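Of the protein chains in this complex, all but one are displayed in their positions.
Take a look at subunit A:
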Amino acid sequence: MMLSKGLKRKREEEQEKETLAADAWWLDPSLPAAAQAPPAAASSSLFDLSVLKLHHSLRQGEPDLRHLVLVVNTLRRIQASMAPEPTLPPVPSPPAAPCVADSLLASSDAALSASMASLLEDLSHIEGLSQAPQPLVDEGPPGRPTGGSPASLGALDLLGPATGCLLDDELEGLFEDIDTSMYDSELWAPVSEGLKPGPEDGPGKEEALELDEAELDYLLDVLVGTQALERPPGPGR
């Protein structure tokens, strides 16, 4: 917010007159909706404003967490209010209004959830990356010493599902030059479930595979054969 002087605004007065209707509606739920400005219109302008605020907040280098959380919670309230409620008595309202609300919800909900989720995920990734190393502490003192467990480095977990984090695309490129033909072999696929990637599995945690002797022999042949192929031509090797 800029600190400009002399903001005794006429513009704000007009806006207040507009929004007063919206405010009044909120303060007086006993009045029938038909007698007031259509709820969907009032909510939708507030909804748009809130989405704008959310995006503005997300664009900050380091968002003000309190501001962000309050805007998100308000947005959720507005969204919830815009969802058609089956318990309300039928009110003769113009058919356009509920459609507007629905389409707003439909189009924005997924996008909003995704952007909120990815943003909040990003925040936690950023925290993980920037966690400063803390020295160890004595036993016995109250509370948890800081710097114990490392933050969840989901961004760097190769086996994890795509979380929309910043590094995902680059990770693909990093490993492009590695020959993964060994891993692409059909031999591996049907046998084990333990190989199925999941976020909890570290790279070294696969369960033991059930291979019989014949398959093992075949596997070894393949390995030896591949190595032979890859052996660079040269003297004395």
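Everything below uses one rule, namely that contacts are C-beta pairs under 8 Å (C-beta built on N, C-alpha and C of every residue); 3 or more make two chains touch, one makes a residue touch a chain; residues count from 1.
Everything below uses one rule, namely that contacts and distances are computed from a predicted model.
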Omitted chain, identified by the protein name its UniProt record gives, among "Serine/threonine-protein phosphatase 2A 55 kDa regulatory subunit B", "Phosphatidylinositol 5-phosphate 4-kinase type-2 alpha", "Auxin-responsive protein" or "SRTD2 protein": "Serine/threonine-protein phosphatase 2A 55 kDa regulatory subunit B"
Contacts of subunit A with the absent chain, listed as residue ranges: 1, 3-8, 12-13, 15-16, 19-20, 22-24, 26-27, 29, 46, 49, 53, 61-62, 64-67, 69-70, 72-74, 77-78, 81, 116-117, 120-121, 123-124, 126-127, 129-132, 134-135, 137, 141-147, 152
